[in-house]
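Inspection log for the structure reproduced underneath, given as C-alpha cells.
For this depiction, one protein chain was excluded, whereas all remaining protein chains were kept in their positions.
Order of writing sets the labels: A and B. Residues in every chain begin at 1.
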Amino acid sequence: MANTNSSKIAPEWNYSPAPENTHHIRLEKKYQLFINNEWVAPSSKKYFPTTNPATEEVLAEIAWANDADVDKAVKAARKAYREVWSKLSGAEKGRYIYRIARMMQERAREFAVIESLDSGKPIRESRDVDIPLACNHFFYYAGWADKLEYASPAKNPESLGVAGQIIPWNFPLLMAAWKIAPALAAGNTVVLKPAETTSLTALKLAEIIQDAGLPAGVVNIVTGHGDTGAAIVNHPDVDKIAFTGSTNVGKIIQRAIIGTRKKSTLELGGKSANIIFDDAPIDQAVEGIVNGIFFNQGHVCCAGSRLFVQENVAERVIQKLKSRMESLYVGDPLDKNTDIGAINSKEQLQTIQKYIRIGKEEGAEIYQSGCTLPSKGYFCRPTLFTGVSQSHVIAQEEIFGPVLTIQTFRTLDEVIQKANNSPYGLAAGVWTDKGSRIFNLTTKLRAGVVWANTYNKFDPVSPFGGYKESGFGREGGIHGLSAYLK
Amino acid sequence: MDILKTYKIYIGGSFPRTESGRYYPIADATGKTLANVCLSSRKDVRNAVVAARKAFGGWSEKTAFNRGQILYRIAEMLDGRKGQFIDELMDQGISKSKAEKEVEQSVDRVVYYAGWADKYQQVASSVNPVSSSHFNFSALEPMGIIGIIAPQENSLLGLIELAIPAICGGNTAVVVASESYPLCSITFAEVLHSSDVPGGVVNILTGKVAELAPALAGHMDINALVSCPLGELQTSLALSCVENLKRNFIYTDPNRQGLNFITDLQEVKTTWHPIESIGGATSSY
Partner (left out) sequence: MRKSFDPTTMLSHITVDKVGVEERVARFQTRSIKSESKLQGLKMVLNMIDLTTLEGKDTPGKVQQMCYKAQHLHDVHPGLPCVAAVCVYPSMVGTAKKALSNSSVKIASVSTAFPSGQSTREIKISDTKFAADEGADEIDMVISRGKFLAGEHSFVFDEIAAIKEACGKARLKVILETGELSTLDNVRLASDIAIHAGADFIKTSTGKIQPAATMQVTYTMLMAIKDYFDKTGIMVGMKPAGGISTSKLALHNLVMVKEVLGNAWLSNDWFRFGASSLANDVLMQIIKTETGLYQSTDYFSID
C-alpha cells in the first residue's frame, strides 16, 4: 500500500522545549571578595543572596563589601600598580590580557549559562552576543597595550593609576569587559564592583584572572550594593571612576568627585529615537524596531524606546510590528528558543509596571503580545503604546523594559526636532532607502551612536557613549582608550 | 580732551549695552579712568546663550574649509589692528614688550587654529572594522554652546586661546572677558564682527566673574564650560555643571595651544550602516 498524502500532518507545529544543559557549570554556594588574587571574606561579615529572576530561586550568597573591604582592594590595586603593572612592558601586559581573552573563550558556554541564570537574559543572547563580545573586547584591547603611542595623536600616553569601576546589571560580563580590558591595556589597575543582582559572571571572571596568573592586585572584584560603590567613588586613592548606570547615580558620582583628582567617564541613560521613513525597507525596519526595544528585555541604555514613524506608513508599520510581536517567545531564559527572558529583578519589574500604568493613565493606547507568561519569575509581555506625544511621561523617561512608545511624524524637520527633544543623547536609529537623507540625519541627530538601517549593534572596535545627559567619554575602539590615559 | 569710550558687550553680532544698565570703570596705572565697561547680568548671559544656540546650526554646518577661511580672516584683521591692541594693553598697565608679545602670540594662535579647521577631523576620526557586514565610522561633532571664562591675565591671548579652538570645531561660544583687563576683549569683538564671523558664534560679556560664571555653569542649554583655575569658585561651578552634565574643562597648564583644545569640545559620533554584498552567481544569497 502506498503512503498517504494527507494535506496536513499535524494541526499545529510547535517547538518542543529545548533547555540548555546546565550540568557543566560550577557554582559555589558562597562567594567571597576577590582581592589581591585571593578570595577574602568580607570584614563586614555580611552576605546577600543572588537569585535567578526566572525562578526566584537563590543561586548563591555573595559577599557584601564595606568601606574597609574596598580600602583593602584599593590598596592592593595601588600596590600592584606601583610595583608590578606599571613596570611591565606594554607587550607583557598585552600577553596577560590575551591570555584572559582566550581562557574566557574556552569557558564561553559556562559563562553563557551562568549569565542567563543570574540575569534572566535568554541563552540565545548570552551565548551569541554577550559572551563573544566580552571575549572579543579583551582580544581587541590586548593588542593595544604595546601600541599606546598610536592611540591619541595629541598626547603622550600615560596611565592614570587605580581605576574604580562600577557596572550595571543589564550586560554583566560584557560591561565588566568594557571596563577592565581598556583599563588594563592602558596600564591601570582595577577595582570593579558588579551590580548586586548580577555578580556571578564577574566572579567567574575572577577565577580566570587567577588561573591566567595575572599579577596579584591588578584586578580586584568587590561585590556589594550601592554603599560598596560609594566607598569606591569616595576612596581618596582612586584616580579614575568609570560608571555605567542611571543618570541620577551618575550625577551623584560626578558631584562626589568634584575637587578630587579623579577623572570620570559616565555611560548613563537614554531615551533613544528610532525613526522610520516611508521609503525604508519596511520589513527590516520592523525587525530593527523589535531588536531596538525587545533585545535583552529592553534593559538596554540605548534601546530605541521612542519610535517615530512617518504618518503615511504608520498604520502598516504598526500592524506589522504587532504581528511580529506575536512570534516572539517569552519565557524560560535557558530555553534555546526563548526570545525574551525574565526581567532582571522584582524591583525592575515593578518599575516597568508602574510606567505601563502611567501610560494607560495618560491615555495612550496599549498593545501587548498575547503570549502566556510563566507562573513563576519576573516576566513582562512585549508592550507598545500608540497615540503617544513627546509630552507623555512614557515618552520622556527611561523605562528600561520592553515598552515602546510610538509617535508619528510628517516632515524631516519635525522628526529631527522631536528626536533631539530630550535631555539624553545616547543613540538613534534611522531607516530610509535614501543615502543623502541618512547622512543629513546622522549629522543632525545629537547622539553618540547612530544606527542607519540597523539597530543595537555592538562591536569592540566601535566607540560607544552619549551626548548631553547620557554621559561622557567613549568605550570601545581607539576612542575608548583615552578614558584611561592622561 | 579725550573721548571717554564706553565699551559695549557683544551678543548675536550686535553691540548692545548691558540690559542691567550697570557699568564699572577701568583705570590706567595712574588711576585715571580709561573707559566705562558693561557690568553684564545673568539676563545678558541668557540673551547671549539664545544667540549662540541660534547661530550653532549655521556655524557647525559651514564647511571646514570655510571655517578655516574665516579664522584666517580673524588673524588678518587682528594683525591689521595690532597697534590698537598694544596701546590698549599698555593703557591697562602692561609693559610695551609684554603687550607686543601678547598680540603677536594672539595672531599666531588664530593662524594655528585656522589651519586645524579642516584637519582635526581627519586626525581624530576613525573607520572601525566591525565584525559584521556594516560600515562603521566615528567622527567628531561640536558639542554645541561652550561657556568660556577667560583668564584674568593675558586678557587678549587667554580669551583667544580658549575661544578660538571652540569655534574652530564648529561650536558657538559665550565668553566672560577678563574682569580686570576687559578692554581688548571688546576690541577683539570688533575684529570678529569685521571678519565674516556670523553673529552669535562668539558672544562676549564683560563684568564680574563671580556673577557671570555661575550663570554660565548653571545654564541648562550650555554644553560645556571652559576655564582656567578659578580658585574657590571652581567647586560651586563644577557642582552646577552636573545639573545637565555639562562637560567642565579647567586648563591648568599655562601652555594653551594644541589639538586637544579643539577635540575636548567635540563629541565622538559613531555611525553604522549595512553593507550589501551582491554579486552574480558567486554571491552568497
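We take it that a contact is a pair of C-beta atoms (placed from the backbone, for glycine too) under 8 Å apart; a residue touches a chain by one contact, two chains touch by 3 or more.
Computed from a prediction, not measured in an experiment: that's the story for all the values here.
Interface note: of A:Asp279, A:Glu311, A:Glu347 or A:Glu365, the residue touching the hidden chain in the full complex is A:Asp279.
Contact with the chain that does not appear here is found for just one residue of A:Glu287, A:Glu362 or A:Glu397, A:Glu287. Of the candidate positions B:His134, B:His219, B:Arg256 or B:Lys269, contact with the unshown chain belongs to B:His134. In the complete complex, the residue from A:Glu38, A:Asp128 or A:Glu311 that touches the missing chain is A:Asp128. For chain A, the residues touching the chain absent from view are 2-18, 124, 128, 279-284, 287-288, 319, 323, 327, 336-337, 433, 453-454.
Residues 133-134, 274-278, 280-281, 283-285 of chain B touch the missing chain (whole complex, contact as defined above).
Keep this in mind: only the chains that are shown with their structure count from here on.
Those residues of chain B that touch chain A in the complex are listed here as 123-124, 126, 128-132, 134, 136, 138, 141, 143-144, 223, 234-235, 238-239, 242-245, 247, 258-260, 263, 267-274.
By the touch criterion given at the top, residues 136, 153-155, 247, 250-251, 254-255, 258-259, 266, 268, 423, 438, 442-443, 446-454, 457, 459, 461-465, 467-469, 471-472, 474, 477-479 of chain A touch chain B in their complex.
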